[in-house]
Each structure stands twice: as C-alpha cells, then as structure tokens.
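The other protein chains are all here in position, but one chain of the complex has been omitted.
Then we have subunit A:
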Amino acid sequence: MAVTSLAPSSADDPLAHRPVALVDLLDRVLAKGVVVSGDITLSIADIDLVRISLRALIASVGALAPDQAAPEPVRPDRAAPHPTVLEVEP
C-alpha cells in the first residue's frame, strides 16, 4: 500500500504551523551553499562537526537501537518514534 503521509500542516494557515522536526530544520539551516558570509560563518567542517556531535550525543543518550549488524528481530522497545532529545518544545 502506497502510504502518503502528508504533513503539510500549514498550507491553509501558516500561523498554525506545527513545530517542525529538528532534523528537517537542521538540514536546512545548515544547508550547503551560502550567499551571505559573516565575520563568523560556519564552515562545512564546522557543520560536519555539528552532525557528528549530534550523533554522538544521541547515541550516548541511549535513544538509539544498536546498529542493524546483528540479525535481530525488530526491537519492540523503540516505543518513542523519536529520540527524546529531539522532541519538540513549542
């Protein structure tokens, strides 16, 4: 079944914008290609560093299932669809 999970959330009323996922936001606010360079501007290396430290942090929080190297059944204990650290604060 082709499931389209549409989450436009705001096409009708932009002010009703529901909180966006942090990962989606970081993809964009840290996107490559800058037009404006500041006196301080994150370099690509800095951004990669952010991504790495994010991963490390999330791993250390323990929200992460082990790598799927081992042929294990799906872990039912991943109750939260999102790691808690990424949950949205309005």
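By definition in this document, contacts are C-beta pairs under 8 Å (C-beta built on N, C-alpha and C of every residue); 3 or more make two chains touch, one makes a residue touch a chain; residues count from 1.
Note that contacts and distances are computed from a predicted model.
This complex has a chain not shown, and the name its UniProt record holds, of "Histidine kinase", "NADH-quinone oxidoreductase subunit K", "ABC transporter permease" or "Gas vesicle protein GvpFL", is "Gas vesicle protein GvpFL". Touching the omitted chain from subunit A are residues 1-11, 14-15, 17, 19-42, 46, 49-50, 53-55, 57-59, 63-64, 71, 78, 80-83, 85-86, 89.
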